[in-house]
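Every protein chain but one is kept in place in this view of the complex.
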Amino acid sequence: MNSLYIINNPQKLSEALPFIGENDGILLIEDAVVLATSDSAQTHCKNQFALEEDLIARGVKDKSQASWELVDYPRFVELTLTFDKSITWL
Amino acid sequence: MNSLYIINNPQKLSEALPFIGENDGILLIEDAVVLATSDSAQTHCKNQFALEEDLIARGVKDKSQASWELVDYPRFVELTLTFDKSITWL
Amino acid sequence: MSKSICIVFNKAPYGSQAGRELLDIALMAAAFDMPITAIFTGQGVYQLINNQQPDILNIKNHSATFKALPLYDIEQILVDQNALHQFNLSQNDLLGIDELQYVSADVIKSRIANSDFVLTL
Amino acid sequence: MSKSICIVFNKAPYGSQAGRELLDIALMAAAFDMPITAIFTGQGVYQLINNQQPDILNIKNHSATFKALPLYDIEQILVDQNALHQFNLSQNDLLGIDELQYVSADVIKSRIANSDFVLTL
Amino acid sequence: MATFSLLVTANPYSSQGQFSAIEFARTLLEQGHNLLRVFFYADGVLVASRLHAPPADEINLTKSWAKLAIEKDIELIACVTAANKRGIVNASEAERNALTGDNLDPAFEISGLGQLTEAMLESDRVITFG
Partner (left out) sequence: MATFSLLVTANPYSSQGQFSAIEFARTLLEQGHNLLRVFFYADGVLVASRLHAPPADEINLTKSWAKLAIEKDIELIACVTAANKRGIVNASEAERNALTGDNLDPAFEISGLGQLTEAMLESDRVITFG
């Protein structure tokens, strides 16, 4: 089964990473979206998403890297159905 | 003026470190006391303290390193007076 | 077959209440006969330290409940051995629970992948 | 002479309310004529990003208040340039406040050392 | 059409999680999915108080949840242990604990953790906001 890892705190991505499979997904939300603006936060995971509304809220949408696909809330809901389950790594 | 830096979260020590002077003090309390049990958390600061009660509460007092001086609550109060001010780095 | 759940302890006691409140979820899931795996990783391994004495700070000690997990039929208890090494801890520092399994991140990864729910707090 | 205070912003908006609630302390200290230095370090530099639009999430935008700091006689505003580099940010990404001083950690260190109070949240 | 439940553990005042959870709930409902239950746990239960007085120009999260619950007939359940410990009580709990007053908002219900486990068993997806 493939999981969508929801990360809302920038410090938590590295903690969850050892458990994330190549075919799992990572979705950055809330404060964690700043990771999408940095080229140092690249992972082995093929499905990297960042919540567009949270990037806009923080004024950093135009700084996000191409390796993170921007998704809005409707896509967020769809992603939770595309993946078999969602794991919010607090 | 010399400051006592109070650290209560293990992730915060490295964040505060660039601002801590050699003659300042560092006091680890609450969850941050686990740093005193690790040889990797050595600093350039000459005055390194860890709150004994918090080490005992977590069952790790006998694992604390000699480079961190154990202090109890009465010493904690005294330290806040020995140093010119206290800075809790949240 | 009932849905399975992984409960991930990744925060130390007693600076947060996460361990305590995750335990309550684990016990409730056990009452519903869900297959449960308790996973200890990151600073969560400190939850299992023996000889905790938070009562000296007037804080309730919940570590005895970890010892009782097998009594609630929670027998899958995985401890991330990388986390133990990272924090300079050994198996002797932990509560004497026969069911503790010291495993690699890959074992935890595959258990998480194969569970229906995974909770952290 | 009145006691001086450093207010240290080290958390990003809007995942926490720290920025907002530290601002209120800064304005109150200004009302008491305390000499104030506002310091932005770590993820706190995101507090100063221009073009923040949290209203799209129904969250109140407090960044305009940072622009108003000089009106409250808070003119010492230090931005940790290491933090900017670390997060791939440049001065152009920040609010247009004439009083922003881009400084090294050592400048912040000595300002902190010479203040009577230092608050983070 | 899928059936969702949400587990909300976020502190309503100091974090963004409750805002995210409400936005997610609204969106899934607009898409025609079902929302069976929102279960509040840990600091998430704090939103169930009716005594909030936020500044006039700011969202009242309790009322936002209540509006959603009334319009869309959604269960808002706060865990009793987490709630009572954090000062969220209904009238009968207040009486049982000899407290003078209560503060549970009428849109919310206090119940046990079993309601979370049941939501897991009866929903296609449970999404956590913390």
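Should a chain be cited, it is by its letter among A, B, C, D and E, assigned in written order, with residues numbered from 1 in that chain.
Please note the rule applied: contacts are C-beta pairs under 8 Å (C-beta built on N, C-alpha and C of every residue); 3 or more make two chains touch, one makes a residue touch a chain.
Quick caveat: nothing in here was measured; it's all calculated off a predicted structure.
For the chain excluded from display, the touched partners among the shown chains of the whole complex are B, C, D, E. Interface note for the absent chain: among B:L17, B:C45, B:L70 or B:L90, the touching residue is B:L90.
When you scan D:D24, D:D55 or D:E99 for touch with the missing chain, the hit is D:D24. Listed by residue number, the positions of chain C touching the unshown chain are 14-18, 57-60. Counting over the whole complex, chain E has residues 11, 13-14, 42-43, 46, 49-55, 58, 81, 84-89, 93-94, 97, 99-103 touching the chain that is not drawn.
Counting over the whole complex, chain B has residues 6, 8, 29-31, 53, 73-74, 76-77, 80-81, 85-86, 88, 90 touching the chain that is not drawn.
One rule holds for everything that comes next: only the chains that are shown with their structure count from here on.
Among the remaining chains, those touching chain A as well as chain C are E. Of all chains, the one whose Cα centroid sits at the greatest distance from that of chain C is D. Centre to centre, using the average C-alpha position, chain B and chain E are separated by 39 Å.
One finds 28 Å separating the Cα centroids of chain B and chain C.
Residue positions of chain E touching 2 or more other chains: 9, 15-16, 20, 23, 126, 128, 130. Shared contact sites, meaning residues of chain A that touch two or more other chains, fall at 8, 30-31, 53, 85, 88, 90.
Pairs of chains that satisfy the touch definition comprise A-C, A-D, A-E, B-C, B-D, C-E, D-E.
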